[in-house]
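Let me begin by presenting the structure, written as structure tokens, before commenting on it.
Missing here: one protein chain of the complex. Every other protein chain is in place.
So that you can tell them apart, the chains are marked A, B, C and D in the order they are listed, and the count of residues begins at 1 in each.
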Amino acid sequence: MLEIKDLNAWYGESHILHGVDFNVQEGEVVTLLGRNGAGKTTTMKSIMGLVPRREGHVTFKGVETIGMMPNHIAKAGIAICPEERGIFGSLSVTENLMLPPIVAPGGLSVDEIYTLFPNLKERARTAHGTRLSGGEQQMLAIGRILRTGAKMLLLDEPTEGLAPVIVQQIGRTIREIKNRGFTVLLVEQNFRFAATVADRHYVMEHGKIVDMIPNKDLENSMDKLHEYLGV
Amino acid sequence: MIMIFGIPGPLLFGQLLLGLINGAFYAMLSLGLAVIFGMLNIINFAHGALFMMGAFVAWMLLNYVGIGYFPALILAPLIVGAFGIVLEKTIISRLYKLDHLYGLLLTFGLSLVIEGLFRNGYGSSGLPYRIPAALQGAVDLGFMFMPIYRGWVVLAAAVVCLATWAVIEKTTLGATLRAATENAPLVQAFGVNVPRLITLTYGGGIALAAFAGVLAAPIYSVNPNMGTNFINTVFAVVVIGGMGSILGSIVTGFALGVVEGLTKVFYPQASATVVFVVMVIILLTRPRGLFGKAA
Amino acid sequence: MNVSRRAITLGGFAAAAGTIAPLTAGRAQGKPTLRVGCLTDMSGPYKDLAGPGAVSAVKQALQEFGVAGKGFDVEVLVADHLNKPDVGTTVARQWFDRDGVDVIVEVANSGVALAVANVAKEKNKVYLNTGAATSDLTAGACSPNTIHWVYDTYMLAQSTGAAMVKSGGDSWFFITADYAFGKALQRDTTDFVTNAGGKVVGSVTYPFPGTTDFSSYLIQAQSSGAKVLGLANAGTDTINTIKQAKEFGIKMRLAGLLLFLTDVHSLGLEVAQGIVLTDSFYWDMNDRTRAFSDRYSVNMKGTRPTMVQAGVYSSITHYLKTATAMGIEKAKLDGAATISAMKAMPTEDDCFGAGSIRADGRKIHPSYLWEVKKPGESKGPWDYYKAVASTPADTAFRPLDKGGCSLVKA
Amino acid sequence: MFGFSRPQLIAFLVLLVLIVFLPFVLYPVFLMRVLCAALFACAFNLMIGYVGLLSFGHAAYFGMGSYVAAWTMKVWHVDASIAIALGGLTGGILGLGLGYLAIRRSGIYFAMITLALAQMVYFFCLEAPFTGGEDGIQQVPRGFLFGFINLSNDLTMYAVVAVVFLGGFLTIHRIIHSPFGQVLKGIRENEPRATSLGYRTDDYKLIAFVLSTTLTGIAGGTKALVFGIATLTDVHSSTSGEIVLTTLLGGLGTVFGPVMGAVVMTSMENYLAQFGAWVTVTQGVIFMICVLAFRRGIIGEIGNALKLKL
Partner (left out) sequence: MTDTILETTGLTREFSGFVAVDGVDLRVKTGTIHALIGPNGAGKTTCFNLLTNFLTPTRGTIRFKGQDITGMKPAMVARKGLVRSFQISAVFPHLTALENVRLALQRARGASFDFWRAESALDVFNDRARQLLQDVGLPDLSNVIVADLPYGQKRALEIATTLALEPEMMLLDEPTAGMAHGDVDTIVQLIKRIRKGRTILMVEHNLSVVEGLCDTITVLTRGKILAEGDYATVSKNPEVIAAYLGSADA
């Protein structure tokens, strides 16, 4: 579904991605693991067209997106839940939820989203999105992209800074949306969490993919993984 | 007669009312400026010049095409707004990644060009533009003689300000705008055509200025310098209100009009300077302005 | 005759050669060349009342004087002083020092006028001011090299102030621009009003420049109960004040202390009707002024000259007469001597008729109080004024001994 | 010498030669005007180019320096050297007072606050009786330097202006290349880091501001002496705008840029004086071209092309 070949990206003078190669099959949940600064978030942004300069190939459903503007990439059916959630403080919760335009039929209805995240419904009247707790913000950030009908979701560290109980809920959500046929690319530092949701794991180091570990082999690869991640 | 601070009460009420009328212009101009700043991160120094263009376009419509005041009130903002869109597309869009200063300098240059061209073409002693027949005359309010047209200005300005505020605060388009002000790349990544949104915002802000220009045309003569006279004060309004704050610019616009009106009674020479005094005080005590968000 | 419009080339290093060339290589035929510099406001608030019209008046004067047969050339230089005294002095110095200019004419703007007068004196050249209002030019700042041609604040104040009181306007309120010119106008007018038995009940001084809204001041004026509203300002400010006075239904009589024909034209008779003002020249005064104005109109797209533009014509004409009489070479050599000769010779032209120039550099002629016609009274374009009163030449200006000019022997 | 690099030294020598020989070719009064503008621009550049703060109200210091020098010359008949020094002192003291307030804000807020403060200074000059309102202080005698050098001759005056300019120019260069200048660079590059090293950055900015306004005051005082006139134009916000343009045009943060900017701007003002409003149109167009096409300015672009720091 998503095919990335020799992806390079730069911020100003600094060359962040040095030829990233990986792919995500339809219906899969795939994670990008790696240390801080390895280039995971930059990879996400590069897929979305959010870096100042990128080269290589990002093919989505067979269409090359490398020269496209972010809004066109979004219309093609990729949605991002960014690092630190990207909740808009000047928008109410409902406005945040309704913000991303519908790009295709088949998205979740607002009611379905509320069923998925009951907390959100209670907080729907909250004036400012940033008044929500971290967990609620994360739910909102995921919920709003489920509405758009995009089938490919990029989730950037959805568990960051969250309490274990919330992390569990996020995990359930990801499995749920996988069951509904969504494809997910997940950036995680928390590989134990990743292990509970993902089919495959790519490991990044210095702007490159250095390894791919299928989830079933994860237990056997623990030593390798500790080495990669420095934990 | 009631005396307040040694000034006859009726006179003081009159001054407050007049302050409000001027405040209406400040509010409309600073509103556009605030919207543009919030969205484009550009301090649009050319705002005064485009305000002036609004008045000139109304004058041209009347004198060259025979289109009167009320149609001009719609047409002139559209025409000048379209000009703004062209400006944004061709010139201003090149500056988004640079420091504020460059936007300020570029639009400053732009205003010099626009004003110079009109001064060359139409001189600077001003062209007459008559109050439309329907709004001529005045009402005696007891404490002052209130021209109907001035009343219309306050009304029109208040409606336009409220409408703009409502669009930004209460509609989906407005929500998208606010979101794009916070984090434009993310909004674009959701599939919104942010560059077009930015262009339209600039056009809209300019149209607001032009609308104010048409409103001003019958009061002040249509003059190439009419924008320059306003622009410094309007900047002060935006800074005091909190840069980019919609509500801040509306409230501060009206409030400063009143402050200025009162100064005209007590120390008229300083009425042009008082806004700067207020601005310095505000900047030193509340760095982000009255309604600005903390950094 | 050779009338050219040459750039003042003191620009960048590259222009250096161009600066010198006209002085050394030019005019090989050996005929002397008089150079007239018209320094005026080509872009600012006084553009319409002076500006291009003044330049046209210079050319008209040259043409009608008929330089061709007189054995010398005349070259005209034009510059915009941008209403900045330092720009004015720089241009004046440049003209005198480098470009061989013999006479500077016009300079509407008192600050610039005073500055140019100093330079003209320093360089011993001729300076004929028509556009500035300040009566200092013939008082403390008077100079053997300057003639103040058309009007000054004293004349305006006396004509408008005294005459209004006589016709019943005995209580005044001033709206005054906060700068020296406005304040001088108010001060002088106050003197005449009180001397004539009237009184000033109040005044308000507003920031200048930059004020566009006068409604506040107008209702202060209205509530003062005065009968006459004296407008001690000029240009766009006056226009705006008058418009807004009409809008706010101000019932007072408006006295424009300095209002030009072009201002009235811009206001339109509907708004301007009934205002009284003082001018020393109006195009429709008599056959000679009409004839002059018709000739002027040909070059100026049908507009009529203001008193400033008429003054340019008048002053240049007189200068040419004097210079021809005393000899071009001599006139070029010594500005003060030329001015003395001009003072010695009576003036005579289509615009102001017969007149003379006093020892302090004041050109004297009658002043006239006009009232702006009602729209119904106007019979055609630019038919705006009707005469109300006049002050004869010998009393229209400040008495010679009152100014304190050093050129006047006690 | 003075921390000039080799190409800078060559450029400086060229400048020196031009300053010495040009008055015999070009009109000295024009050159004096250029030099005053150049000193003003160099002083302004000290703030924007080396501290990174845009002062939108530098006319206040230029104008006040000009007024004080003119007034003391005319009324107290002080020596020309003292008048110029007093002009500088005025700029410095005013800069200390206003800078103390302005320096607490940065970026666009600094620009706005300096603009507002300058507007107040303008208002003061408009209202204060000694400035002569819009007529300004006129007929200021050039007087004598050190009691015996008569300045009424243009070439003598020129020599004085040239010395003042060179003095100012070299002073600025020395400031930039001093231990203090090194700290300024640090603050411009990374202010939080400078703070974390224990620098009270506001103090440094304020000192730089005062140095800049002092030199600006000297430029104003010298100008008043040359033209015998001090007017509201000198304190007006348009002068503040022009000096920004001058510096931008020449090249922000370059050594010779402000000088080049002053040459071009002054020439243009003179050349275009007869074309009325085209002056502002041309200035506006140049402003826009500078911002859009060559943000480094003339000298900056030349330096970049030649890979030299000029």
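The working rule: a residue touches a chain if its C-beta (ideal position, glycine included) is under 8 Å from a C-beta of that chain, and two chains touch if they have at least 3 such contacts.
These numbers come from a predicted model, not from an experiment.
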*Any idea which chains on screen the missing one touches?*
A, D
*Taking the full complex into account, find the residue in D:Gln8, D:Gln119 or D:Thr201 that is in contact with the omitted chain.*
D:Thr201
*State which residues belonging to chain D touch the missing partner chain.*
2-3, 174-175, 177-183, 185-186, 189-190, 192-201, 203-204, 207, 211
*asked:* Give me the chain A residues in contact with the hidden chain, please.
replied: 13, 35-37, 84, 89, 130-131, 134, 157, 159-161, 163-164, 167-168, 171, 189-196, 206, 230-231
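Everything below uses one rule, namely that only the chains that are shown with their structure count from here on.
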*Would you mind pulling out the distance in Å between where the CA atoms of chain C average out and where those of chain D do?*
36
*Inter-centroid spacing, chain D versus chain B (mean Cα positions, whole Å)*: 33
_Residue list for chain B, restricted to those that touch at least two other chains_ = 116, 119-120, 232, 269-270, 272-273
*Quick one: which residues in chain A touch 2 or more of the other chains?*
none
*Can you name every pair of chains that touch?*
A-B, B-C, B-D, C-D
_If we count contacts the way the header does, which residues on chain D are in touch with chain C in the complex?_
18, 22, 25-27, 29-30, 33, 123, 126-127, 132-136, 138-139, 154, 223, 227-229, 231, 233-234, 263-264, 267-271, 273-277, 279-280
*asked:* For the complex, give me every residue of chain B touching chain A.
replied: 172, 175-176, 178-179, 181-183, 185-195
_Taking the touch rule as given, give the residues of chain C at its contact with chain B in the complex, in rising order._
43-45, 47-49, 178, 204-207, 209-213, 215-217, 219-220, 222-223, 235-236, 239-240, 243-244, 247-249, 262-263, 266-268, 270-271
